[in-house]
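Removed from the display is one protein chain of the complex; every other protein chain stays in position.
Our next item is subunit A:
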Amino acid sequence: MTSSSLDIQRRSASPTAAAEARNPAEIAQLIDVSVCIGCKACQVACSEWNELRADVGTCVGVYDNPTDLSSQAWTVMRFAEVEENGKLEWLIRKDGCMHCAEPGCLKACPSPGAIVQHKNGIVDYNQDNCIGCGYCVSGCPFNVPRLSPKDGKAYKCNMCSDRVAVGLEPACVKTCPTGAIQFGSKEDMKEVAATRIADLQSRGFQNAGLYDPPGVGGTHTMYVLHHADKPEQYSGLPNDPSISTAVGLWKGALKPLATIGIAAAGLFGFFHYITVGPNRADDDAHQDANDDAKADTREEDRS
């Protein structure tokens, strides 16, 4: 991650605000699924730039290879064969981090600064601070972060924050031969998307649209989908993603409740002790016990 030249908006497990003054523009990566030819050049560029080498896989009968994201594969092409209007459609989606405006991984992360959100929208992991708990994996609504089997730390696409920090586009964008991946300010990318969507709609894809899900505050990886009404068709892209209720409660309501509960127990004890005072088996009880003993002795004497 590159924090020195990119301003930080939000920092995991940090109760106080991040540096506020500078306000760089939000960026976005726009993936136009309708232009993608599934060549996997983006996978290769990612692997090359980030120096990642996933193990050579085996053919599982479809083009997916590697078949899933991993600490060594931060982006993978997912190929779905779907029947739509009696026609077979080959829906190819470049999967990877969506760079949510409200990142579930960052919300779940317990380690200060292990996950940061840059002001330009990139969600970045700092493996130096990562403790390997995997909370980010549970927090993510898109099932993106992966723990390395070697070092136990979490990895995912960082939108080449090191390149973006020095004014370059991400490696996958640079290499895409069809222009299916574009990069620029989020505003510009929305405009580009609008043009593409209008074109798709004019060519019979009435439900073409932009995937920028509001449930996570919008994303900084956006898709142009020819079937935006059914994002699940694209290898399970969630329809209305949001941070799960369980994670929300765990990282939200439970904290003040826990504070109240623990503090109440401690304060109750303290004030009870200084008001009611200790419960002693006082001299009376000891005397009574002694009397019992004497009574016993007398009984024994009598017998």
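Here is the rule we use: contacts are C-beta pairs under 8 Å (C-beta built on N, C-alpha and C of every residue); 3 or more make two chains touch, one makes a residue touch a chain; residues count from 1.
Convention: contacts and distances are computed from a predicted model.
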Among "ABC-type quaternary amine transporter", "C-type cytochrome", "Formate dehydrogenase subunit gamma" or "Osmoprotectant transport system permease protein", UniProt-listed name of the chain not shown: "Formate dehydrogenase subunit gamma"
Contacting the left-out chain in the complete assembly, out of A:66, A:134 or A:236: A:134
Candidate in contact with the missing chain, chosen from A:81, A:187 or A:288: A:288
Where the missing chain touches subunit A, by residue: 13-15, 108, 110-112, 129-135, 137-138, 143, 147, 149, 152, 244, 246-247, 249-250, 254-255, 257-258, 261-262, 264-266, 268-269, 272-273, 276-282, 285-286, 288-290, 292-293, 296
